[in-house]
Structures are given as structure tokens and as C-alpha cells.
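Of the protein chains in this complex, all but one are displayed in their positions.
Chains here go by letter, A, B and C, matching the order in which they are written, and residues are numbered from 1 within each.
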Amino acid sequence: MSTISKGEVKVKTITMRDAILEALTEEMERDPSTVLFGEDVGKFGGINGATKGLYEKFGKRVFDTPITESTIVAAALGMAITGGLRPIPELQFGDFVGVAFDEVFHKLGKWRYMHGGQMEIPVTLRLPIGIAGGSGPEHSQSPQAIFMHAPGVQIAVPSTPYDAKGMLKTAIRDNNAVLFFEHKVLYDLKGEVPEGEYLIPLGKADVKREGNDVTIIATALQVHTALDAAKTLAKQGVEAEVIDPRTLAPLDMDTILNSVRKTGRVLIVHEEQKTGGCGAEIAARISEHALFDLQAPIKRIGAPDVPIAQSLYLEQFYRPSEKQIVDTVKELMEY
Amino acid sequence: MSTISKGEVKVKTITMRDAILEALTEEMERDPSTVLFGEDVGKFGGINGATKGLYEKFGKRVFDTPITESTIVAAALGMAITGGLRPIPELQFGDFVGVAFDEVFHKLGKWRYMHGGQMEIPVTLRLPIGIAGGSGPEHSQSPQAIFMHAPGVQIAVPSTPYDAKGMLKTAIRDNNAVLFFEHKVLYDLKGEVPEGEYLIPLGKADVKREGNDVTIIATALQVHTALDAAKTLAKQGVEAEVIDPRTLAPLDMDTILNSVRKTGRVLIVHEEQKTGGCGAEIAARISEHALFDLQAPIKRIGAPDVPIAQSLYLEQFYRPSEKQIVDTVKELMEY
Amino acid sequence: MAKIYQKPTNLKDYSKKSLLDFYQTMVKIRRFDEDLIRLIQDGKVSGFYHSGIGSEGLSAGSIIHNLRDDDYIFYNHRGCNQKIAKGVPLSKLYGDFMGTIEGTTRGLGAGIVHSADPSRGVLGQAGTIGSQLGICVGSAFSSKFRGTDQVTVVYFGDGAASREPLHGSLNWAGLYKLPIVYICENNEYAISCHVSETHSVKEHIADWAEGYGIPNYVVDGNDVVLMHEATKEAVERARRGEGPTFIEAQTFRHRGHFEGDPYDYVNPEVLKDWKENRDPIKNYKARLLEEGICTENELATLNEQVDVEIAAAIKKAEDAPLPGPERIYEGLFA
Partner (left out) sequence: MAKIYQKPTNLKDYSKKSLLDFYQTMVKIRRFDEDLIRLIQDGKVSGFYHSGIGSEGLSAGSIIHNLRDDDYIFYNHRGCNQKIAKGVPLSKLYGDFMGTIEGTTRGLGAGIVHSADPSRGVLGQAGTIGSQLGICVGSAFSSKFRGTDQVTVVYFGDGAASREPLHGSLNWAGLYKLPIVYICENNEYAISCHVSETHSVKEHIADWAEGYGIPNYVVDGNDVVLMHEATKEAVERARRGEGPTFIEAQTFRHRGHFEGDPYDYVNPEVLKDWKENRDPIKNYKARLLEEGICTENELATLNEQVDVEIAAAIKKAEDAPLPGPERIYEGLFA
């Protein structure tokens, strides 16, 4: 970790893993009602190392559970509704949300509402996602888009250490359920994070790059692919605006629509399968609210609509590439 | 059941429940490897009565299971991959697909592919859906749209007795997984069904009404609301084309796009929550493939993005209404 | 395996008030249920209702004079038995069924599940039967973590017991020695299926708990005093920090699974026997009189009090307005 001073604010360059660890540490220090649990999150420090040292620091507030994703999430709900605890469970892979689906989609999302608003659900469920190192069809997915259809759950998908830290801290303090999706490739990505406390609100998109020619909306790892593509495009005279929604629920359509109204061209890029990915809802909203601002069809790039092969060689063909983005933007510019 | 003769083909007027029962009966008679199981599907005949008499007819090929949705679907997969059986499981409410989500989304959809295409998955999972009689947030949902994001599963959502029978027979014979969503209100809907065998292919939309002014794409019960609205609109000089996709996967975009190119105006209506509903993907595809044919923004009507209240009085405000459709179409006609 | 919890109970161990509390609670539960069925028949209540008539002893016995307001329960979907015993105001329950703003959900409506009253430890319930088995470990964990002696009692049917979450729940409960009392309301049927058709057990459902090292027993749930004592032991064990107990309480439905169920899958002789010879209220009343605890008149007075309370509750619930359509947009997020 390197620390440099930028004007007044001291900033340091750390990985997203460390940013997450900082957020967890600070919030657990701040609020003694936080508890963190999941498989191997204790002494072992989590299979992605994102909870390293927390057990040593917080003792019984950090504990390993049996391999029981469904019970883990149900227990988090049960803890939350006593009004006494603020649970931060982790699933080892976001893919496993499938075995706790009823608990996440129907219980975390609906318990408060369906019981007349009498309880709060301050649960932050951490879910590592993404294609990384040949992990195959059930350990590589990005299942976040499904939960846009789930009333009552908030969806965070950070793309940088800075965002991850600020959003995770907000998520933990929030009195409603947050699904916090962490792309595994990003754990090792370094970025600047200021010293000291800051919070990032949920529901505020971030314009990662400004541009007037085309709007690229990208999430998670694809924010970086999009930024790379934008650099390449700039050399060719096309200025792309890159927007990271950061949360899919709430979804900051204002930022997106403002950009679309400016550029008239839209490309949405995500790693989850194209069909039914977050791009579907975003495109649909644009086509409802900014149709006449469009100068070109709305394009989406997502993974192919097939399960993710385990082969390290083949998995590269699932991940949207810089070239795909550049080519598609060029296509859009022809309208 | 009334039987009348229409030209050569004899047709009879029966409920969708009976149409489903006929399809099940015919296919179980045809293929001795079919087995049907679920909670109370045997002697009791299913809580919706859709399997009445099958136990008496087919004996051990129809059986009641413990309350174990996750095991029910897993068992169906296990039976299928032996190459020996063609399972037709039922969940009592489609909402419960949440407790079998991993089995449906990841196992039924991916087992064949991820094992290199070596096995077949001839499973037809029947799932009753929809707002009906004050059943509340966990017994009223229409969860089908989520599965558009699931590679490897086919999604059938019939709206008439005729479609239900023909599609269910096709689904049962298909060597891939089909999720068969049956709207509970439609069980009592009557419609004409021909005597004798017929099959309806999966992946073929049906134009339920022709019209040149606006395209209304609707599913399940909403097909009928849309047809009612179309009648009202016709009186006001607006001719709506009503398209029922019938299957969401495969999705027959050709039929939809042809209509959109003709009318230039699109309204998508479904009972599931608007955000992330099937309308999102359909709108996104239209905005990619027929943007310049549009004369008005793409509109969607779905349930509000909140859990479904249990109150019979309140639940009416979730279901898209004829008035909403008429009003929205009129808005579209102003462009 | 599971031992049968059987012993002579002695009414002399109880104050008269306590004994009459058991009685009045059971009567209140039954009358509530009967009147709700009438409201359904009158078309004033929608949705499906699963009557709890016949199992009042189980709920009254386990809760009354065992649980405090700050103890948690997760009720079953059969009747409002446990909610009533735990003290949720009747008008609020009727309000939920009628969808008026008097209901605990302030007009969203609740049927057999989704009423809640956190101030009385009633933390709601799931529509996916048996899901409470996972959730209850959380509330119990919370009490233990915070160092209170609050107990969580979770009710579930024989059918719900077969759902997969039971395993995760018993494992966590045993492992972390959570203060949970599992009460399996075994009425022999899950909708149309008899337990013998759907459950693989050594002898009893409670046997499933044995492998986890969780104390377990089978008790006649229709004997309100015995049920009380069986639960009392379990609650005390939990309060002492000694972990969970699994109680299988035997009972039977007097009515079908839901109102409207033909209920033709049950042997009429068996049903008759349960109604005539094993009715928890009838038998308890006979015992109170037989052992000279009170007079017929005293019981009649208690009944009348219940009638008055119920009539007032129904009126209050019915008089309250339905919410406006905007209600559906309220309260999704805190």
C-alpha cells in the first residue's frame, strides 16, 4: 500500500480487496452490533482473503458457518429482525445465491414490506462474481441482474477500490438489504482511496469518463474494459462517455438519460449473459424515456447466452472485449 | 364440456385446466416413460385440480412427494439423465421455484451443456402463477421473466386452453427442460380445443388479433386484458395488433419485429413487476433491431415494483387493467 | 429413539388463575377461528384459510405462562393459535384478514401468514412453509449474542418438517447451542398426504433431531397441561444456555386443510375419534370440573368474556377503513 498526498486529502493506492477489508474493519469498529459470518471467513480470512484478520480483531463477531447458504441468509434475516444485530454474511461465490434464492429474493426483499413495514433488514450480503481463472459454469457467473426484478433489495456492483469502500460502508449502515457483488478479478485491482472516512450513496451513478459522442454504460470489470476502449476510440476521434451505474437498484437513470440526450448513442456492456442482463432493463428505460434523442439503435454486449465453459481458453470468448466495444461503437457512429 | 363441429375438425369448449389434463393424459398414455409427481398431485388430483384422475389411470407413474421442492426438481433431473424417464414434476405455486432455484436455473438449464452434451433433460416442470384471490406476496407471483436469463431452459406461458394443450404436449415430448407457467385465473377460462391430436411448437408467437396501428405484446392473463382493450380501442378507431409470444424462450422476435415495423408503436403488458419483467428484454431487442421503425417510445405496463399485497382489495391495483392499456395506447397514438 | 413425554400432571401445582388462563386462551383461539370461518362464508375475508380448530391445546399450553413478551415465536400457518396465545390483539388479526388498516400490516392484508407484532416477539412468517426453520436460528443467535435469556419458539407442521431447511436449522441450533424450542405440530397430514406416505422415520418425526444430539420427545399436544410442562422444560433449558429441544406434539385437524377442502381423504372414524375423545378444550374442561377447580358457571363467564372480546375485535377491524391504493407504495424500504 502506497500513500501519497493529493492536495489536502491524503490518498493511498490499495487493492479492492484491501478497500473492502478497510470498509469492513471500520464499520465493525464503529458499530458493535455488526456480525460477519460465512464459510471460512474466520481464521482462514475468507477464500478471497477479504476478511483476513477480522476474526483476530473482533472475536466472536466473526464466525465460520457450516456449508449452508440457505441457512446463512435465513439466519441473517432472523438476526436483523430482532432489531439487535446488523449482519454481514458472505457467500463464497455469488453463484451460490441460487441455493439461497428464496431467502434473498423473497425474504430479504419482502419481509419488511409484507409485514407492514414493522421491521428493518440491515443485511449486507457479500457475493463474489465474475469469470476468473477457469472456474466454470457454476463459479463464474454474475447473477446480479436477476435481482433487479426483486422488490426490496438493493444491488451494489462496485468497479474500483474507491467505490467498493465507500459503497460497502454505506451498505452496512443502511437499514435495508443490500446485495454487494464483488468481481473476483477486481480484488487485485489497485486504485486510489483517500485516508479517513467517506461514504458513497447507493443510487448514484458515476461518470468514469466524459465524452460527447457515445454513452457506454458498463458494470464491474467491464467498466475498465470500456475505459480501455474509450482510450482507443479517442485516438480515432470518438469521445466516449463511460458511465458506471454502481448500483443497479436503485438505478440512477437521470445520469444515464442526461448522457444519452447528449450523445444520442448508447452501448451497454456487462459480463452477465446478454439476454435478461442489466442491459435489458436499462435499454428498455432509455427506449421509453429518450427514444427521440437516439441517433442509433441501442446496443448491448454481454456474455453469450450459454453456460460459461470451464476451459481457460474458451472463457475468454465470454468476457466482452475491448475490441468488441470499439467495433460496436464504430458501428453506432455510422448512423 | 361442449363439443361442436367446425368445418371438418370437431372442436369442443373446455377450460384450460381440462386442456392441461388432456395433454397430460394423452402424453402419459403415449409414452410409458413419463412420470408425474409433486405435492398432492396423486389421489388429491393437485391443488388446482390439473392432475385429477391421473393417479387412478396411471398408478405408480403418478405419485405424491414430501414437501421438498428442491429435491423434487433435483430428482426430476436425476431421473432424466438416466435416459430412462421423462419426468413431469409440479410445484404447487410457481413462487416456490425460489426454493428450487439452483436446481432449475443452474441444473436443469446447464447439466447437458456443462457435461459436454452427453445427456438429455426431458423435464417439464409445471408452475402455477399469477395474482388470484388474495394469495399475497409469496403465492401470487409470475416469476417467469427471471428464467430468460437462464441458458438452457425453455419458458412456456400459455394464455388459452388451445395453446396450453398443444404446447404442453410439445413440452413433454421435448428432450430439453421446459418451465411451463400456468396462470391460476386461466384454469377456469374456457376456449375451443379441437378433438384429436395437435402440437404447438415452442418458439412461435401467436398473433391473437391483427391490427395496423399499435402492437401490444402481452403474456398469460394479460393477453385477455389486451384483447379487451383492443376491442375498446377499435371502437375509438385504433386497431391494435395483439401478440402473445407464448414462449419467452425461445422468443419469437420475428413475429414481434414484423408487427412493430408495421405499426411503429409498441406496448408490452405483463403481470410480473415492470422492472426486469419480460418487457425489459423485449423492449431492448426492439430498440436494437427496429429503432427507426418506431414512431413513439416503447411502453411497458407491469405490476408495481413492490411485493404483492395480500388484500383482495389492493391486489387489483397490481394487475394491469384494460383502462391502463387503453390510456397508454392513446398516449402512444399521439406521437 | 424419541422418548414419549408422558407423566401424570397435577393441577394442584398451578394457581387457579393459571389453569383458567389455559382454558380461556383455548376458547379464545377456537372462537376466533370459528368467527373467521363465518366471515369467510359471508364473503368478508378472501384468500385461503387453514383452520386451527382442534390444536388449541398445543399453542395455549406451550406459550401461556412459559413465554414472555420479549421471547420470539415463528408461528405456523394453521389457525392463528400461536399469535393469539402470544397476545397479538384480536382486532389486529381480524384487520389483517379483512385488509383494513386495523391489521398489523396496516391494510396490506395478511392471511394465515404475514401478521406480525414485534413488540410481542411475533416476527412474522414466510409463505414458503418451513422457511421459519432457517430464520429462527437468526433470532435465537441474536438473543444469545446479546447475552439475553430470550427464547425463540418455532412452530411448524409435520409437512414443513420434511423440507430441506430443517437440516441446516437443527445443525446450527445444536452447534451454537441456540435457545430454540422446535415444536412440530404433527397433525398427521400435509394437505392430503398422511405422514406415513411422505416421511421416512425410525418411529417418530422427533427421531430426526436425535442424530444432532438435540433432546427430543413426543407429546400429546391436545393435553394442554402436559404440553405446557413439556415446553416448560425446553424453555428453561434454552434460558439456561443449554441449547435447543425438539418437541413433536401430536394433534389432528378438525377441518380440512383449507376452507373448502372436501377433507375426504381422512378416515371418518379416525376424525370422529379425535373430535369426540381427544378435543383439547372438551377434555380440559371436563378435567377442571372433575377435579373441582371451578364450576360450569365460572367457565361460562369466561366464555362470555371471550365472546364479547371477539365481537368487539371484529367490529373494530370491520369499522376500520380499507387503505387507499397508495398504500402499496409505502414501507418497502426503511
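Basically, a contact is a pair of C-beta atoms (placed from the backbone, for glycine too) under 8 Å apart; a residue touches a chain by one contact, two chains touch by 3 or more.
Small disclaimer: the values here were computed from a predicted structure and weren't measured.
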Write out, one label after another, the shown chains that touch the chain missing from the document. A, B, C
For the chain that's not shown, point to the residue among A:43, A:57, A:231 or A:330 touching it. A:43
Can you tell me which of C:174, C:221, C:256 or C:323 touches the chain that was removed from the display? C:174
Of B:21, B:35 or B:172, which one is in contact with the hidden chain? B:35
Of the residues C:124, C:165, C:256 or C:331, I need the one that contacts the missing chain. C:165
For review purposes, identify every residue of subunit B that touches the missing chain, sorted by number. 35, 60, 65-66, 68, 70-71, 73-85, 87, 102-103, 106-107, 111-121, 151-152, 175-176
Subunit C residues touching the omitted chain (full complex): 1, 162-168, 170-175, 198-202, 207-214
Tell me where the left-out chain touches subunit A, residue by residue. 39-40, 42-44, 47, 64-68, 70-71, 95-96, 98-99, 133-139, 304, 306-307, 309-314, 317-318
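Operating definition for what follows: only the chains that are shown with their structure count from here on.
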Top of the farthest list for subunit A, CA-centroid basis, is C
Taking each chain's mean CA coordinate, subunit A and subunit C are separated, in whole Å, by 42
Residues of subunit A that touch two or more other chains: which are they? 102, 106, 113-114, 151-152
Multi-partner residues of subunit C (each touching 2 or more other chains): 105, 108, 110, 114, 126-128, 131, 164, 332
